[in-house]
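Apart from one protein chain that is not included, each protein chain of the complex appears where it belongs.
The chains carry the letters A and B, assigned in the order they are written, with residues numbered from 1 in each.
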Amino acid sequence: MKGKVQALIKPIGIPRLIIVAFLGLLYVAAFFCKLPVNDLLNGHLVRVGMNGILVLAMVPAILSGIGPNFGIPVGIVCGLIGGLISIELDCYGANAFIVAALISIPLATVAGYLYGVLLNKVKGSEMMVGTYVGFSVVSLMCIAWLILPFTSMEIKWPIGRGLRTTISLAKRFDKILNAPFAIHIGKITIPTMLFVFFFAMCFVVWLFLNSKAGIAMKAVGQNSKFAIASGMNVDQNRMVSTILSTVLGAIGILVYAQSYGFFQLYTAPLMMAFAAVAAILIGGASSTNATIFHVILGTFLFQGLLVVALPVANVIVPKGNLSEVMRVVVQYGIILYALTKAGGGK
Amino acid sequence: MESKYILEMKNIKKDYFGNKVLKGINLKVEKGEIYALLGENGAGKSTLMNILFGMPVIHSTGGFEGEVCINGEKVNINSPQKAMELGIGMVHQEFMLIPGFNITENIKLNRETLKSNIFSKVLGESLKTLDTKDMEKDARVALDKLDMNIDEWARVAGLPVGYMQFIEIAREIDKLNVRVLVFDEPTAVLTESEADNLLDAMKKITDSGISIIFITHRLDEVMKVSNNITILRDGEMAATLKKEETNVMQLAELMVGRKIEGLTQKEESKEISSNQEIVLKTKNLRVGMPGEEVKGIDLEIYKGEIFGFGGLAGQGKIGIANGIMGLYPAIGEVYIENKLLKLESPIDALKNKLAFVSEDRRGVGLLLDESIDLNIAMTAMQVNDKFIYKFGFFTHKDSKGIRKHANEMIEKFDIRCTGPHQLTRRLSGGNQQKVCLARAITLEPNVLLVSEPTRGIDIGAKKLVLDVLKKLNAEFGMTIIITSSELGELRSICDRIAIITEGKLEGILRPGDSDVDFGLMMSGDYKKATRKEAN
Partner (left out) sequence: MKDKIGKIIFDNIVTIIFVVLCLLGVVASKLPIFFITHQLLLRIARNSFLVLSLIIPVLAGMGLNFGIVVGAMAGQIALVFVTHMALQGYTLFTGVPGFFISVIICTPISILFGWITGLILNKTKGQEMITSMMLGFFANGLYQLLFLFLVGTLIPMKDPVLMISGGIGIKNVVDLNHSVRYAVDNIVKKPLPVLLFIIGILGLLLSIWLIYKLSKDQVYKKKIGNKPYTYVGISGLLIALGIYLNVSGSIFATIQVPISTYIVIVVLCIFNVLIVKTKLGQDFRTVGQNRHIAQVAGINVDKVRIISIIVSTVLAGWGQLIFLQNLGILNTYGSHEQAGMFAVAALLIGGASVSRATIGQGILGVALFHTLFIVSPQAGKNLFGNAQIGEYFRTFVAYGVIGVSLGLHAWKSLIVEKRKRSIG
């Protein structure tokens, strides 16, 4: 019996169990605070689906030895451009989403390639350089949003120049994945398509990780000397992983936006990388190892903490935005913890 | 009471977890003499010196037996600081110099002369000002002792290697109380004339009353400067001799000796005639492997033989296989069956049916956090597209095939594990080595290069690994190239053995050749000695 329990606990890990327990406790607390638990759960599920792909984008980067991809805004920006172009082309519904994805994927491939070239030149400092590449790209795009020649009135400010800070997708592909085939069980809604899409992306990444190229990529990440001795090209494999990660970032933001209902331009993508990194770390990943399981568990836990903690905290401490502060503490605390674990302490 | 001996080490014994590395060593160093310490790698020289320096590695593994006396008084050296206090200094083989600092700063590293100022009186020692003038004066004195007329405030970066060695020495003799200085292979990185300068300097240092323990493998240098010579072999004292009573030949023979380890010398090595088919040929191969640099090797290896590379550590024997496999920068030419091999390209080497078992098992040989089966299959998968399903552009790993193959290998090599899914990190050294071998053989190579196949594994596994190599050679006619620090091992299975010294080929011997020849070649004195005879 004991052995069985241990076998069950081991892959999840004690810290995870504590967080799961805490999350459960939050739900119980929510129930006693007379909060609408079903709404919380609905929100929780949606947030998992909408953030999951951004978290998934961390997997190839971590496995190829680059570490958590702090430069994911590079991909996010590509996704935003794709989305804006699809609106500019006046696409609606599923069409708009597909067009947005089709435009942003090649964009992200090119951007990811360039980013990969850079990362190959700064081995050992990828996290720091990635962070600032992300920041730089976002602030550069701030200028671009001001001067890009979009004409659609949904995108532009009605007066003056430049694009809106938030662009509503209500007429375009708002909830395009959330709504169809949603299953209602009592008061709980399961966004079927959103999950199908998320799990499909997970499956694609899993397939890749078990292909010849994917296995090579993991070998490169785990032991580059071994990889070289087995005739693999380290730089090329890191490049593939960077491109994959960037493309996933682009798709990730589109999924995020369709669920959120808006595109957020300007400085909104600036700190998105940290939330994604924190999520996968909470799921049990480290800066050198990550699995699809870590992505799903991590997104579930991290988003759960955010969604449920917010109203509960507001009931307990009605003043101020305690949950936002807690998010900051948890998010950066977990990253900091992972960094100290990664060591280099000698 | 003044003792005749400045340093005595009496009946020193040391074991690492039951593995005896020193079996009763006695050293007696007189004041102002140069005392040479000779021995192969693993003979126990470094362990002995670690004891002398009170290194933590000794004390964290249960200390040692025997006693150390300085000036006739028994001392307990339990930390490097204590050793320094007692006046024992060390000239490191790899330079402990900071290139961005000037010579004075390096000589005075963490022993700076200080003078107090207002702040230091309040806030303590560490805010005392450096007394640059005084430091420079001291540095000048130390440099003058060594006849170095270089500016003491010149930056170290960019100085020739020979100078750096002298700065290192200057630092030690600047320590006021220094009585015994250990020189660990000081001439290894020097040119011949620089080495001569160094030997002169050593004599000068001893003139001032400091004793020197001179660790080296260059026998002619030993003969040139030392007074007494001790030879270690397998943790035992092979001999202690006075210089006047010995010669290079005897030293060489004593150093190599015969090892008893259940391995017997190969009875009959295959006849090699020059018209045999050449499977691998190198022309002026140079390899930039740090610490194992290869400086131009010409060799021909015949099809179906077991060929050995021997020599002391750091002489370059390890670099050859690594260079051929494309793991380090290399220039020159390598031919595989008369086809020119692309250098610095592991994939080309692998495609040409070479396979390599690295000396760095955990660093290069294994993915420690992957399973045994994937480790075995990995290289063949990447190089030969084995164990892969193909669907047009897409590929997927053949988990069943990988597992089946791994099970076969586990049986064949007797890999002790809980199953093919076990992580290689959890295997013992010997079993890890077997996984590495299995991975190489999965490539079905024509030539198998194996580096240090038995390093750090137990005797049973050792025998098995060597037997497998012999079997591969006998049954499949696979050419095998072994690089090993253990001469006995090479002599037990090789047909021919090349000895590498200072990055070059010293000579090729048969396993049955005499100990003297092996010893002279290992120390790099073979050519010199034979030249002398010819004259």
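The working rule: a contact is a pair of C-beta atoms (placed from the backbone, for glycine too) under 8 Å apart; a residue touches a chain by one contact, two chains touch by 3 or more.
Note that the structure is a prediction, hence the values are computed from the model and not measured.
When the full complex is taken into account, the listed residue touching the unshown chain is B:L114, out of B:L114, B:M237, B:I347 or B:I508. Within the whole complex, the absent chain has one touching residue among A:Y27, A:Y256 or A:F274, and that is A:F274.
When the whole complex is considered, the residue among B:I331, B:I459 or B:A474 that touches the unshown chain is B:I331. For the chain left out of this panel, the touching residue among B:T61, B:T129, B:S208 or B:N247 is B:T129. Residues of chain A in touch with the missing chain: 70, 118, 121-125, 127-129, 131-133, 135-136, 138-140, 142-143, 146-147, 161-162, 274, 317, 319-322, 325-326, 328-329, 331-333, 335-336, 339-340, 342-346. Interface with the hidden chain, as seen from chain B, comprises residues 80-81, 84, 96-101, 105, 109-110, 112, 114, 120, 125-130, 136, 151, 153, 286-290, 293, 328-331.
Everything below uses one rule, namely that only the chains that are shown with their structure count from here on.
By the touch criterion stated above, chain A contacts chain B in their complex at residues 207, 210-213, 215-216, 218-219, 222-223, 225-226, 228-233, 289. Within the complex formed with chain A, the chain B residues making contact are 325, 327, 346-347, 349-351, 356, 358, 360, 363-370, 374, 378-379, 381-383, 385, 388, 394-397.
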